[in-house]
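One structure, pasted below without further comment.
With one protein chain withheld, the remaining protein chains of the complex are depicted in position.
Here is subunit A:
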Amino acid sequence: MNNMQLTGKTAVITGSGRGLGKAIALRLAQMGANIVLNDIEASDSIDATADEFRSAGYNVAVTKGDVRSFDDAKSMVKVAVDTFGSVDILVNNAGITKDKPMLMMSEEEWDLVLDINLKGAFICTKAAGKQMIKQKKGKIVNIASVAGQYGNSGQANYSASKAGLIGLTKTTAKELASRGITCNAVAPGLIQSKMTEVLPEDVKQNYLKNIALGRFGTPEDVANVVAFLASSDSDYVTGQVIDIDGGLVM
């Protein structure tokens, strides 16, 4: 991919204070994009991340807000447009896990994960989509998961949210295609992150045995594929899900 091919484009990445979202934001910034960071008000990392980006010379704006809020999503888009003039790329990355065996999972644990991971993506897509149809151009990338493709014990809520996100991806792709907007998803497998750090060692070892490439992925492994889907290199790709799992599932 051409190094600076996102110059002049503006990317909004939800949940980008830290972790995978931050890695994606960084990759897009390195390709020249203006970056709109977003995380919840309570995030302890978004300000530091913004400072880091600024000192690296990247164009960055910050919006604190909850993806479950229509008002917050609207103001996120407004900040992007007011600061940089457009929203060319939306990455629906904000997500959480609340793992538990399904038979012990509470309604709250179900609702919270579905609300943030799935409803949040709908809300942000709706807000950014309105801007993108005006522009007649846009790239939406949803961060799904192998759990959404194939299921995963202990993740009834999470896997359902990510499977739902894949359905949302395909419908968004169909509804917005006529306005030059593509929507795709990536489905990361086991990626080194705060989310997977908490897994018990034996579970990690067990996964490792099944990963063809013999290692966990890095946030950068995911960010590189997101960057492809956010760039014009993928203009003829829409409604797709790309597994980024080192060959865990084939």
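What to note about this one:
The rule is simple: a contact is a pair of C-beta atoms (placed from the backbone, for glycine too) under 8 Å apart; a residue touches a chain by one contact, two chains touch by 3 or more; residues count from 1.
Everything that follows uses one rule, which is that contacts and distances are computed from a predicted model.
Looking at the choices "ABC-2 family transporter protein", "Putative ABC transport system ATP-binding protein", "Carbamoyl phosphate synthase small chain" or "Acyl carrier protein", the name in the UniProt record of the chain not drawn here is "Acyl carrier protein". If you put the hidden chain back, the residue from A:L176, A:L190, A:A230 or A:I244 that touches it is A:L176. Contact with the chain not shown here comes from a single listed residue; of A:R54, A:K134 or A:R215, that residue is A:K134. Subunit A residues in contact with the hidden partner, per the touch definition given at the top, are 130, 133-134, 175-176, 178-179.
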